[in-house]
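Right, I'll just put the structure down here and ask away after.
A single protein chain has been omitted from the complex, and every remaining protein chain is retained in its original position.
Order as written gives the chain letters A, B, C, D, E, F and G; numbering starts at 1 within each chain.
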Amino acid sequence: MQVGLLKRIFEDYKSGRLSLDDAIKELKTLPYRDLGFARVDNHRPLRKGYPEVIFGQGKTKEQLLRIIDELISKGSDAIVTRTDATVYRHIKRSYRDAVFNKEARMIVIRKDKSEIKKTGLILVVSAGTSDIPVAEEAAFTAEIFGNKVERLYDVGVAGIHRLFDRIDLLMSANVIIVVAGMEGALPSVVGGLVEGPVIAVPTSVGYGASFNGVTALLAMLNSCSSNVAVVNIDNGFGAGYLASIINRK
Amino acid sequence: MQVGLLKRIFEDYKSGRLSLDDAIKELKTLPYRDLGFARVDNHRPLRKGYPEVIFGQGKTKEQLLRIIDELISKGSDAIVTRTDATVYRHIKRSYRDAVFNKEARMIVIRKDKSEIKKTGLILVVSAGTSDIPVAEEAAFTAEIFGNKVERLYDVGVAGIHRLFDRIDLLMSANVIIVVAGMEGALPSVVGGLVEGPVIAVPTSVGYGASFNGVTALLAMLNSCSSNVAVVNIDNGFGAGYLASIINRK
Amino acid sequence: MQVGLLKRIFEDYKSGRLSLDDAIKELKTLPYRDLGFARVDNHRPLRKGYPEVIFGQGKTKEQLLRIIDELISKGSDAIVTRTDATVYRHIKRSYRDAVFNKEARMIVIRKDKSEIKKTGLILVVSAGTSDIPVAEEAAFTAEIFGNKVERLYDVGVAGIHRLFDRIDLLMSANVIIVVAGMEGALPSVVGGLVEGPVIAVPTSVGYGASFNGVTALLAMLNSCSSNVAVVNIDNGFGAGYLASIINRK
Amino acid sequence: MQVGLLKRIFEDYKSGRLSLDDAIKELKTLPYRDLGFARVDNHRPLRKGYPEVIFGQGKTKEQLLRIIDELISKGSDAIVTRTDATVYRHIKRSYRDAVFNKEARMIVIRKDKSEIKKTGLILVVSAGTSDIPVAEEAAFTAEIFGNKVERLYDVGVAGIHRLFDRIDLLMSANVIIVVAGMEGALPSVVGGLVEGPVIAVPTSVGYGASFNGVTALLAMLNSCSSNVAVVNIDNGFGAGYLASIINRK
Amino acid sequence: MQVGLLKRIFEDYKSGRLSLDDAIKELKTLPYRDLGFARVDNHRPLRKGYPEVIFGQGKTKEQLLRIIDELISKGSDAIVTRTDATVYRHIKRSYRDAVFNKEARMIVIRKDKSEIKKTGLILVVSAGTSDIPVAEEAAFTAEIFGNKVERLYDVGVAGIHRLFDRIDLLMSANVIIVVAGMEGALPSVVGGLVEGPVIAVPTSVGYGASFNGVTALLAMLNSCSSNVAVVNIDNGFGAGYLASIINRK
Amino acid sequence: MQVGLLKRIFEDYKSGRLSLDDAIKELKTLPYRDLGFARVDNHRPLRKGYPEVIFGQGKTKEQLLRIIDELISKGSDAIVTRTDATVYRHIKRSYRDAVFNKEARMIVIRKDKSEIKKTGLILVVSAGTSDIPVAEEAAFTAEIFGNKVERLYDVGVAGIHRLFDRIDLLMSANVIIVVAGMEGALPSVVGGLVEGPVIAVPTSVGYGASFNGVTALLAMLNSCSSNVAVVNIDNGFGAGYLASIINRK
Amino acid sequence: MQVGLLKRIFEDYKSGRLSLDDAIKELKTLPYRDLGFARVDNHRPLRKGYPEVIFGQGKTKEQLLRIIDELISKGSDAIVTRTDATVYRHIKRSYRDAVFNKEARMIVIRKDKSEIKKTGLILVVSAGTSDIPVAEEAAFTAEIFGNKVERLYDVGVAGIHRLFDRIDLLMSANVIIVVAGMEGALPSVVGGLVEGPVIAVPTSVGYGASFNGVTALLAMLNSCSSNVAVVNIDNGFGAGYLASIINRK
Partner (left out) sequence: MQVGLLKRIFEDYKSGRLSLDDAIKELKTLPYRDLGFARVDNHRPLRKGYPEVIFGQGKTKEQLLRIIDELISKGSDAIVTRTDATVYRHIKRSYRDAVFNKEARMIVIRKDKSEIKKTGLILVVSAGTSDIPVAEEAAFTAEIFGNKVERLYDVGVAGIHRLFDRIDLLMSANVIIVVAGMEGALPSVVGGLVEGPVIAVPTSVGYGASFNGVTALLAMLNSCSSNVAVVNIDNGFGAGYLASIINRK
């Protein structure tokens, strides 16, 4: 509740600058955010220098451009996830400084170029080469939000020595995102090696009884390492965003 | 790799204090943790003043006491989760300072009494009264690990004004654990209200198509709030532990 | 049983205008609805000024036109759901007054133009922009059946303040249809805010563990708000129709 | 927003009975319900003459009595669902006027005895004799909330003539609740016979591939009758409550 | 075991027409069917005047023609299920007398034209118009195997009076095949009306929680009518074949 | 439609024995069964010498006795399925001629003692010894309904030679009921050996991924033998009843 | 086909020692196993010195003793799996040399005491202490069948260094059985470390989304290590038996 504003209304009423009805009306028509409810708006922090995020999958390039136009016109930046080069070329015509990360399948339009503002390291680990698009979505998202990010890809449990070769890197990270499909075992192994939080991202990589990522998801939820939390299948953006706000702490 | 120790071995060999065979032997018999692999042991941090954790469900009181005896004899503290008063009475006879948290269904035996060492607040929010045992497991766990913890219980989405009454508390937390069964909607609502990380714990509370917590689990994994990560059904301990290591950052 | 018709048969028999055999035969060949079983025909109410409904998905434009021709030739009106502009252009050639609602993906051909006959308000609420086609199917259906309809779109639980801004609208509705995909939490929140019946429509919007709407469906079935009932995934028509008959009461 | 109260605060401030700080403070400490948010409280309508509802399953008789004590001390009435005779005898000692409906497995304690206040008929239809407890929970709930209720039990689709014998009863109902386990076909058949809303309640009655009510639930969600909406498995209370608020319209 | 043949071998050996080695060899090389195991060959009855059956789905027209060529060259007739007009035109060039049933999606090539040899009636009932391809597959299959077949289509439970209009037809059938998607309720209703066996065929018709026929399948397995047995989703051929061998009894 | 009765009404009206109103009234009040609807009652054939069937599971011995009393008082016989010796002793006191089949877990009370009236053989085949209770339920049911029944137990596919030893028995059966748990493979093998209809009964025998019979159920539905139809898990009664009506043909 | 026997029959016929009819009869009455079909009997190899196996779960001690009596009377040995001390005490009275392995929950009665006959090593690895009963069932089974067996327990992936400490043991094994519940990741890690075959046994250990071993099962089926094959949940016996026959090669 903005005490200053409230005091002004009371004083204006007392002084006669506001009738009683007008005072009540002003109180009623105060935006909810001025009545102590302002912080409900969880989008505000994102808008402050952070781009807005648009889920690109299933939207046409025209639809995406129209949404971007709206965001930019409001002074916001814009991120599009799950997109491709065709969309990028369409958007590039209107927004010359749009950046396309092909592997992450993301487009970013922002005024302030990405620069590392946070000190902790976010490490993105992935099991197989097919998991890389989701891993890149996570890594690039974390970079956009100003984090220092390292990648450690293709270190699946079938050749676990590749993971142990980089144990120092694992231990130097503030937050680790582990991306894996198939049996989804990697987050448990990584979680057992480090002390910090591990965000597990199951991917839809696999076939047969992988059920488009359900097996990896279930395995991660049942991790015997207690420092593992899980996000939705293929949700690289969510993992990158969550790692970012943990790293901010 | 403990360089100091290695140097000492080399120098002792050079100086003749160690024969070559003894030097090699000492190198070989160094605990693996001294050979660069030491940090693999993820239990070490827990053991440093932190109690060991025993999943009590399905174990007899005799089995539990025997495991505790082992831990204590090694100088470790001990936590038992998913336990009850009968077990507690049995253990109490041997360990006078054992503490039982009935709602959390946990027993703790430790030398250093719990005291708050970390500054950030961990808030534990639960939807219904039936979710409280899991919420208490999370809250008590976080307390054991030295965190400042607040509880906000029975604020389910069907009476969401109860949640909004405490919006200042929500916003002052460093990490929020949200515990809910049935439709599992609360983490999404809380996640939309705050900027920090939300750890969602589905509970097996419900009936019919709640499928012992599966519905809540799925709902949480599909949260439209990007700051939500999920742990296993009824995994209060995991949520408390994870919140603790995030809060430590 | 149409007493008038029956009396006429009896009298015609008595007067000799009908032989006994012809009387019996006429009785037998009366449409079943004239033999006391008429009320079984649940289509009758629909046909009285209401258009017939055709599920358009998976039918060719030729098939749809043929079915429409049949309906119109019987004096019925016609609604096609799950259709598109290509079908519409095909039908438009034969039925000049066919109306196409692009967002609702519906075509309507009727003699009496839609006009509001019922006093109560049906409010259609949707969580995300991707849920709008289903929401529009519900809203347009309710309009076709003569209801006053308002829309409140894009008020998902991650930004729940947008919902609270319109709490007066919520409370003024006679029946509320809530359309949501992903975690399907919105019906529970809306159900907790109002006293009247809420019809929840899960949508197939989402990815990964949303399982094409199953997660939303389960969440809605487990709603902790007791005024929520659920229809099939993406069944906007059913929700609109059901709201209409509740509003008629 | 309680305008009267607000006006009083403004006037007291103006007149000097309240300092500016006290006026602001009073504004701040107004219960949220006095700040325009009051209608959020969905429990209020229930409490007005309606008993509070407690899910009895899994609670001890001592816990239930304690919750009832709290409710009664606040002036509320109380309903316990999913309970039994043992609990009833325990509660009866404290509350002499507690009423136990054995078939519905419900206990009710209320000041105003149940009397029919609403004119429309709620009809509860059930498929088999094993479905009766859930059907009775629905019927008794609707009666508690002041509705005229009729029962039509054991009219499953395998002997569908029993249903047709009572077609007049079906057609005279304002709302119909249909309770069925096994293949869950009855709501579709009833929905095809009547024009009004049908609330389908799947029950966990069956064996093998009935999966404790999942089959009946799925069948009801896929009903080809568009006037059918579904609640959770065995949720007789929800159906009775929902029918009641529809009948109130 | 063909005693005559065995006796001949023994006698030929005794008479010197066969050496001992040749006698043993002839015994060994007797087709397994001559050694008492002949009736194992379940294809024999089918081949006697009945066409062989090829599952056409997923096979190219070239592959199908090649399989047909093989069958015909062996003197067998041929049925192709799950096929279309394109395949038919390809096959027609080689087999002028190939018959295509477009609705059943089947091609038949046979020497003896279909004629009714069995006296009992097989009735094929279907719920909706979308179920007709599966129903036709069943009906046409039964016709090919020499049965008298009647169709009763579009008599779903939402308009159950259409079914009752034809109750005489239902009761005159020796075996009834009931084809239904969505909630799969029709077999239970039909099963309750007749005394004979009902073969239920779930179809993949429906959307959302119909799960491509799983809901209908489960409903049929849980039928409260004890004269209902179930085949796989969309398995019209199996139902037609099974009805045929029951009708043969 | 009973033409005779209708004619009488017309004639009585014409002759003046019935007023027009009374004629109409009589027409209206004809029991539905007199209007061509009589044969809807599917219980009638069962009651003609056949006992009524009560699902015993989950019912107390007192409840079962009460239901039996009702049936017997109406002149019906009675079968109880899924029952045990305790129930039997309770019922025996009232009904001296009650027969208990311990393995089939069934009680039968009937006037006409079981005697074989049908010529065809029903063969009941089971895979393992644990499947015998379900197999016996099927076999005993078929015997009660007057069939000649043979048993062939413990011939599972892991020792398939035991099945082949009895191939003559398999081939002499008119209908075969195959009962199997675990992988549910036996009906396919049997179906491949015989020409007649096979009714497959999955049992809940197994552990782990047998999912209480779901695996066997699915395997049976996917049988590559086209003469196999399936009933619900553990539904021995249904299989026996269905085999009986097929054998009656 | 036993040529020697056949020749004897032919010669006896030729020499007149057998009439033609007797020769044919002898041919017919040869046990199927003498007609080339003998090796179908897969139980024979087991019976040669190997005990028969009885699944003890769900059988009473009396039933088990009766089955054992039968086996012993036929000269076979006997193994009971999934049993306990109560059963053992009962059996011990009749069979003094019965051996009970409490952890493996198995009873063995055999003439030849277990001795190692095979040279290769079978290693049984388990993830957690709760998996030990299943691991012991596998290990003890392999021992009974004459294998050299080593155990490596409690080496789950959360503390993977414990596994690496014993890498020499892993590499010296001929076959490795890996037993794990929860996320089931251990077989993938072990499979990546060794060259030989790995038999993965999922256990029902876990809670929540472990679904009684389904998660572990799925994870193991999706192993990225190609040398992993899987048996049913908790099937320690199967794994031990299969390892034994692989080790025999």
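The rule is simple: a residue touches a chain if its C-beta (ideal position, glycine included) is under 8 Å from a C-beta of that chain, and two chains touch if they have at least 3 such contacts.
For clarity, every value in this text was computed on a predicted model and none was experimentally measured.
Although one chain is not drawn, the whole complex shows that of F:Ala78, F:Leu193 or F:Ala239 it is F:Leu193 that touches it. From the set B:Lys14, B:Arg89 or B:Lys102, the residue in touch with the chain omitted from the display is B:Lys14, counting the whole complex. The omitted chain makes contact with chain E at the following residues, 32-33, 37, 40-43, 57-58, 202, 204, 212-214, 217, 232-235. Residues 130, 158-161, 164-165, 207-210 are the ones on chain A that touch the missing chain.
Of the residues in chain G, those that touch the hidden partner chain are 36-37, 39-40, 42, 45, 53, 120, 164, 167, 171, 174-175, 191-197, 199, 217, 221-222, 225-232, 237-238, 241-242, 245-247, 249.
What we mean here is this: only the chains that are shown with their structure count from here on.
Two chain pairs are in question, A-B and C-F; the one with more C-beta pairs in contact is A-B. Spacing of chain C relative to chain D, judged by their CA centroids, is 26 angstrom. Averaging Cα coordinates per chain places chain C and chain E 40 Å apart. If each chain is reduced to the centroid of its CA atoms, chain D and chain E end up 51 Å from each other. Across the assembly, chain E contributes 158-160, 164, 191-193, 208-210, 221-222, 225 as residues in contact with two or more other chains.
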